[in-house]
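Each remark here refers to the structure printed beneath this line.
Every protein chain except one is present and positioned as in the full complex.
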Amino acid sequence: MEDVISVLITTIRVSTPLILACLAGLYSERSGIVDIGLEGKLLGSAFGAAVVASLTGNVWLGLLAGIGVSMMFSAIHGLASINFRGNQIISGVALNFLASGLTVFLGSAWFGRGGNTPALSGDGRFYGIELPFARELAGVPVIGPIYSGLLSGHTILTYLAFLAVPFTAWVLWRTRFGLRLRAVGENPKALDTAGMSVTVLRYKALAITAVLVGMGGAYLSTAQAASFSREMSSGRGYIALAALIFAKWKPWPALGACLLFGFLEAMQYRLQGVELPLIGAVPTQAMQALPYILTILLLAGFVGRAIAPKAAGQPYVKER
Amino acid sequence: MPLPRWVDVILLPVLNVTLAFIIGGIVVLIVGENPIEAVRIMLYGAFGYGYGFGFTLYYTTNFIFAGLAVAVAFHGGLFNIGGEGQAYVGGLGAILVALAVGGLHWAFALPLIIIASALFAGAWAFIPGYLQAKRGSHVVITTIMMNFIATSMMSYIISRILKPENINSDESARIADVTRVPFLSEWIPLLRNTPVNISFILAVLALIGVYILIWHTKFGYALRTMGHNGTAARYAGMSNARLIMVTMAISGALVGMVAVNDTAGAHGRLILGYVAGTGFVGIAVAFMGKAHPIGVGLSALLFGVLYQGGQELAFTMPAITREMIVTIQALVILFTGAMSNMLRRPVEFVFLAARQKEPDPVAQEKGA
Partner (left out) sequence: MDTHTENVQRPVPAADTSLAIELKKINKSFGPVRANRDIDLAVTRGTVHGIVGENGAGKSTLMSILYGFYHADSGEIVVNGRPVVIHNSSDALALGIGMVHQHFMLVDNFSVIENVILGAEDSALLGPSVDKARRELQRLADDYGLNVPVDALIQDLSVGQQQRVEILKALYRGADILILDEPTGVLTPAEADHLFKVLKTLRDEGKTIILITHKLREIMAITDTVSVMRQGQMVESLVTSETSPEQLAELMVGRRVLLRVHKEEAKPGDVLLDVNDLVVTDDAGTERLKSVSLKVRAGEIFGVAGVAGNGQSELLECVAGMRAAKSGTISISGHDVTAVNEDSAAMLRRNGLAHVPEDRIRMGLVTNFFEWENAILGYHENYGKGLMLDVKAARAEAQRHIEKFDIRPANADLKTANFSGGNQQKIVLAREMERDPDVLIVGQPTRGVDIGAIEFIHNQIIKMRDAGKAILLVSVELDEIRSLSDRIVVLFDGKIVGEADPATADEGELGLLMAGVKADDKSKSTESSQ
């Protein structure tokens, strides 16, 4: 039982950046902008957050910096896709490389540790938060381990990530903004002819994306780890995208998909060095490759008929 | 408004690349170094003497293969981001054959090595191609995933299977000298001590071959049709699924030639992580070169210069690392690929102003 709880706790922890990145992608894609660049934004925000947290000793400033970095990336992506009507996929890929190169380049130049930032401590990190009465309930059978062990003790970013799911559902279906957002991803002309600006709406969506993925990146370097290391996003941005497609661009299924991947990663740590019957010790490389293999299986198995927002990936051009 | 072709094909790309470099230069300034000086050192390092030139050509060879791979796929509307992993797996094919025929003269071994590299790398690219064709899985994500899987898989194979007992570093056994792809220095003394080898000639042949393939074969015509309009391709009786799979395989096979240049040539053995970013450079090269062999060739040369010059720079300006090159790469892709329209308006404006009084034959004819 303890083992199960332990794995579940890890699952929640490692799912956090995925959920944030996935929801970030949801806003973008629902508005019609394909965002392959989630990976680069995660990496860039992680870097920004770690650098500022390290320099100022204040993790909240770090978080703001992380969001700031992804805002900049989103702005470039927006410029390329919306204003210059460029290819959104190329833009995303380019931004990923940019993040890859710049983070290590600047990191080495500024801190001289081969791309890593100094270790964060004290106020420079996020720590687990104890939920009210967690200590008192710890001993109670069943509820205790679940409340005090599993649910309590996560960082603020984790709680925000999980709350963001119902919030996103509410925004999408119960607010004016959500209605317009969904419309612009399906048929931007419908909005343009009704007098609304497609450009402004898409930029707003990109801004929300930036905030969420900025939080995700900051989580990586200030909560999950205590510094930035090169390529620390390890493909999570792409996995989040696959989860989004798998979830058919809906918030609650997205949560489920992200938890699934998180669970896989948790099992990866759990099974390291463990001898399984018949197979023996599972090679680390096999465990490492699992999330990526699963992503491919998801895309191969289920996505064939998923219907993306109709206008996704196409620059909006007023026709002649 | 239609601009003359040379603007589209030459002027805009040159402007876009220049912009990328200017920004790169700004980043160099931020870390406290002099960009002009950096460029001078780089150019000297790349061309200044036979040693530098040989290395430049060696890098260029790799980038030609990687760039052609992306370019071919691009003509079909496909984004092959998996060059890195495909080249890596191609290395497996190269080393297996090279070791198996150990002792065979390169004149006989080389064709076998080429075929094996092409097959292995082609297969690694075929899988995402198949998934896109038959299951609709987006090839961008699947090829990237295949990169990660290749890293893990090859790591296991090299360190657990191929590594000989007596060696400490993660690499395979060495290929016999007589089997290795010969260095050009054997015929051109100026290039001694450089890793540029016969693969360079293969690369130039590949440039010509791809040109013929895309514009002078029926397959190329079908590929371009699909790339522009998949529905029209279906109308014309072309099988999109078959085209996608074959194109990805060809694309993979092309980047697999990197294994011929490196594993069977320069390194003489399969080294962990040997591809070291070549696949990604290929993407930049393809976009900068507008997916045309001439452009790809020139862009590959430019990046070869960047890489070799960069090595030189690393001695004198340690602050500028390999990652700087990656950054410039990214900026090149961004400006020539995604933001290529950014400079279009200003250029159009200039042309419109110049052309104001001329009657337009196209507009007049259109009335019929």
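Letters A and B mark the chains in the order given here, with residues in each chain numbered from 1 onward.
To be clear about the criterion, contacts are C-beta pairs under 8 Å (C-beta built on N, C-alpha and C of every residue); 3 or more make two chains touch, one makes a residue touch a chain.
Being a predicted model, the structure only gives us computed values, none of them experimental.
Q: Touching the hidden chain in the complete assembly: which of B:Leu29, B:Ile167 or B:Ala236 does that?
A: Only one listed residue reaches the unshown chain, and that is B:Ala236.
Q: Among B:Thr225, B:Ser251 or B:Ser340, choose the residue that contacts the chain missing from this document, as touch is defined above.
A: B:Thr225
Q: Among A:Leu20, A:Val93, A:Leu120 or A:Leu191, which one touches the chain that has been omitted from the display?
A: A:Leu191
Q: Which positions on chain B touch the chain that was left off?
A: The list for chain B reads 1-2, 215-222, 224-225, 228-229, 231-232, 234-242, 360-363, 365-368.
Q: Under the stated touch rule, tell me which residues of chain A contact the chain that is not displayed.
A: Listed in rising order, the touching residues are 173-177, 179-180, 182-183, 186-187, 189-196, 310, 318, 320.
Quick note on the criterion: only the chains that are shown with their structure count from here on.
Q: Starting from the mean Cα coordinates of chain A and chain B, work out the distance between those two points in Å.
A: Taking the mean C-alpha position of each chain, the two centres sit 30 Å apart.
Q: Inside the complex, what are the residues of chain B that reach chain A?
A: 27, 30-32, 79, 81, 131, 135-138, 140-142, 144-146, 148-149, 152-153, 155-156, 160, 280, 283-284, 287, 319, 321, 323-331, 333-334, 337-342
Q: Under the stated contact criterion, what part of chain A meets chain B in this complex?
A: For this pair, the touching residues of chain A are 36, 76, 79-81, 84-91, 93-98, 100-102, 104-106, 108-109, 115, 234-235, 238, 241-242, 245, 283, 285-286, 288-289, 292-293, 295-296, 299-301, 303-305.
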